[in-house]
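Shown here: the complex without one of its protein chains, the others still in place.
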Amino acid sequence: MDFLKLVLQLLIPGLCLGCVYGLNGIGSALLYKGSHTINNAQGAIVGLGALIGYSIQQGLKIGLIASTAIVVVITFFIGVFLQVFIISRVERRSSMYVVIATLALSLIISSISMLTFGSWTFESATIIIHGSKYLHINFVNVDILWSNIIAIIISFIAMISIHLFLNRTSFGMAMRSAAMDSFAAESCGVSVVKTRAVTWGIMAALGALGGCLMGPLFGISAGIGIAMGNKGNTGAVLGGYGNMYGAIIGGLIIGMVETIFGYIYSPYQSAFTYALFLVFLLLLPKGIMNEKAIEEG
Amino acid sequence: MKKIFKNKKIRNIIIMVVTIALLMVTPVIFTSFRSGNYYLNVINYVFVYAIAATGLNIMTGYSGQINLGGAAYFSVGAYGTVILCNLGIPTIFAVLLAMLIVAFFGFLTAVPAAKLKYHFLALATMAVGEIVNNILIVSPGGITNDTHGMFVKALDLFGLKLSKDSQLYYFLLISMVLCLLFTFAFIKSHTGRACIAARDSVDAAGAFGVDVKKYKIIATVVSCIMIGFAGFLFAYLNRYISPDTFAAGKSTMFMSMTMLGGSGTLFGPLLGTILITIIMEVLRGLPGAGLYLQLSYGLVLLAVMMFMPFGVSGLISNIKTKRIIKKKRMEEMEKNNVGS
Amino acid sequence: MLEVSHAFLNFNGLQAINDVSIKVNDGTITAMIGPNGAGKTTLFNIIAGVYKPDSGVVTLDGVDITGKKPFEICNYGITRTYQVIKLFTGMSALDNVLVGMHINYKLNFFQDVFHTKKMRQLEKETKERAMELLRLVGLEDYAGVTASSLSYGQQRLLEIARALGSNPKLLLLDEPAAGMNLKEKNDLCDRLRIIKNMGITILIVEHDMSLVMNVAEEIFVINSGKNLAYGTPDEIANNKDVIEAYLGSGD
Partner (left out) sequence: MRIIKKLFVLLLLAFVSVLVACGSKGEESLKIGYFGNLPEAGDCLVQRNTIKLFVEKWNKEKTFGDVTVEYYEYDNTNNGAQDTEMSIKAAQKLINQDQVDIIISAQLSNIIQATGQLINDAEVIDIGLGLSATWMQQGWDYVYRTALNNDYQVPGMTAKMKELNQNDVALLYQNTDNCLTFRDTFKAEAAKSGLNIVADEMLPAEGGTGITGQVTKAINSNPDCIFITAMGGSFGTVVKQLRQSGYKGMIYLGQPLTTTEVDSIGSEEVNGVAMFSPYIAYNRVEDCKNEFCKNVLQAYFDKYGTCPQTDMIYKIWDAMLLIENAVKTAKSTDAKEIQAVIKTLKFQGCAGTMDFTRGSNECYFGAQAWVYTGQGVAGGPTLLEDWLKTDLSSKVKMTK
């Protein structure tokens, strides 16, 4: 019985962490598919989103869900702004420079967010359902935090809506075609600038959503964001870079692995996670869903 | 007097002699008044970071491979020498052995890295940096003294104890000049040219018999050794090393020094180090200096990426080459008009 | 010298090369022409080792080099230029040619990097030879200039100089005259003749009929992946099938 208890105690938070990494992973996968670059600034955007969410909660005294919704919209436009004014100009030179430009953006965003919001951990409002913060499962007598469960549900909803947006809507179709071959897409009237901007917008929004959902579990700080951003990229690579569904699976694996390693031998928790990433990157360059990470020639 | 200055050769020698004299005398000038001592210490750090940035430049500037985990080799160099010295091995052998360890570690990371695409190499090097840092924090058998950090004894070179900044100054100056000369020799050598060729066009280099993977690995290993050597010097200058000084912040610092100065140029990294150190010292007094410093790294890197990808010295040499080309084109114009 | 017999290459459904055989004799300038999309560049890349033919054999002086990797083919003495210029943009013109001489530069790592006497002496020799090649293509006073700041025509010439670096037996030129003005084209023809007299066989893939007629001694015509004609320039000039293929049938 207590093995089941252990599984439940680790499974839910691990899954919740995995979902958030998955959300980040989707953003990175979309970006890579579209413009073959990697976003190092994802962590800083996650931190910024979480901090904005916190200040909205305090300012307007509203619950977690409402503030998260507002944050998602704000960060969407931040993402669009970054792409249009900064990344597109750097991209014109070469996609290699974008990697360093996003690293620079990550430094700028995280230092500005620390300067404005302060660099310590805040307490985020938790989700309370019929009066108690926990869902008590009596036969195993384990208390699971409602905000974990809500976070998992919201993440899945977000993933499904992204899937529908890309496959069902016309703009989604345009985005996927631009991702496959931007020249061809441009010739048949798809404005690649718009699709790239929206890709960044979605990526930033998903990251901020993840940041806010993690608030109740780990508290809100810029530092949390950075750790999550790298893991998001790691998950995306695990799942096969550029493939959205692979990124979700990769993110879930990383989330579970990190929580389990935390249990097995906590001192080397982050080393194991990154080592797993390196093993996958080198031994399985195509990732689970087969995307090229190896340079020919 | 005018004739002497007109003759280019003599002018060069005079500048050289004056500068060498000034370099040798600087520690004496600085230690004469007390606050100069602090700035002498800052200059020593400039030498150490310049060596590390030059090392990184060999990999990023000359061989076109990105490395966001430079701090890993820096820390292996630092901890390697300090641990070996504590075991009683004389400094020289400890340094050589440590450089071998760094070279092996560099080779271990270079072989898989050579076949990775640029972006994934960025992620992989970042991961290596994180792993090494985590191992430093919780080292097997506590050899790195974990987060307590390690005190470093004064550097004794052939029995000569170099503890004060003015003594270290000469040792660091000579090491930096040697590293710059080595880089100059490396670039002008046949291997160096092959590395640069592999950077500019993988297919063309392949077509002319350049084994691209081999030269990428050579460049990475050479770069790791130089960064590791800078790590050793840092340990004996800072006299205290702990895992948090080798965190990701160091890799971004090296990256912005190389990029600002001009990656792919010989003096770029040194110029970048001087400029970044000046920014560091100016910000020193401000509250939240660390954050403003990180902000300035970000702004520097972004500015370089958006406006001058070849950094400051790249800018200078661009202006120079453009002038040469224009002059040549003008000559050719006259020749053609006269000719045809 | 070089012989391609019955080569076939299929690009997922498209039969790009369909039973093509060509022969390049020693010490000659041979040209390969054909309308756009006839498969000239594909055949060129088969010889250069970029593509491996589905079937058929490529031999150089009797040695089978089918499907060898580009850097192995370079050791056999075949070097090439590129239709889309692939110079080492970050390096000076002289350095580009020096990299061209990469394979005959036998030094171990330490001798090389620490500039031993042997290395400095070898370096002086190769630099002289490189300057010679630059003089051959008329770029000697641009030696110190970075490749990316040269004009288009100059970059083409530099590619040829680089290809001559490892004194090859066979020089493959992929549309060398593309983007050149008339004066530069005539200048190119004179230089190609000088190279031929140095004993190097040349195979050119080209669109520009005037250049081909002016400099080539033997011409192969390829059309939609098949051999169409072979012969001297004036035979080809009035060969019925060639005119039809180029100008489209009259009826």
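Per-chain numbering from 1; labels A, B and C assigned in written order.
Operating definition for what follows: a residue touches a chain if its C-beta (ideal position, glycine included) is under 8 Å from a C-beta of that chain, and two chains touch if they have at least 3 such contacts.
Remember, predicted model here, so these are calculated numbers, not experimental data.
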item	value
Contacts of the hidden chain among displayed chains	A, B
Contacting the left-out chain in the complete assembly, out of A:I109, A:I224 or A:I249	A:I224
Option from A:M114, A:V190, A:A236 or A:L278 whose C-beta touches the chain left out	A:M114
Where the missing chain touches chain A, by residue	2, 5-6, 9-10, 13-14, 17, 110, 114-115, 118-121, 123, 133-134, 141-143, 145, 214, 217-219, 221-224, 226-228, 231, 258-264, 266-267, 269-270
Positions on chain B where the hidden chain makes contact	12, 15-16, 19-20, 22-23, 26, 29-30, 33-39, 41-43, 46, 137-138, 146-149, 151, 177, 180, 184, 238-240, 242, 244-245, 247, 249, 266-267, 270-271, 274, 278, 281, 284-291, 293-294
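The rule is short, and it goes like this: only the chains that are shown with their structure count from here on.
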item	value
Topology of the chain contact graph, where touching chains are joined (line, ring, star, complete, other)	line
Two chains joined by the most C-beta pairs in contact, as defined above	A-B
Chain centroid nearest the full-protein CA centroid	B
Of all other chains, the one whose Cα centre sits farthest from chain A	C
Distance from chain C to chain B - Cα centre to Cα centre, in angstrom	41
Centre-to-centre distance between chain C and chain A (centres being mean Cα positions), rounded to whole Å	50
Sequence positions of chain B contacting 2 or more other chains	203, 206
In the complex with chain B, residue positions of chain A that touch it	32, 36-38, 40, 86, 89-90, 93, 95-97, 99-101, 103-112, 114-115, 119, 230, 233-234, 237, 241, 267-268, 270-271, 274-275, 277-278, 281-282, 285, 292-295, 297
In the complex, chain B residues that touch chain A	66, 68, 112, 115-120, 122-124, 126-128, 130-131, 134-135, 137-138, 202-203, 206, 212, 252, 255, 259, 288, 291-292, 294-295, 297-302, 305-306, 309
Parts of chain B lying in touch with chain C, wherever the complex brings them together	182, 185-186, 188-194, 196-197, 199-201, 203-211, 218, 264, 321-322, 324-325, 328
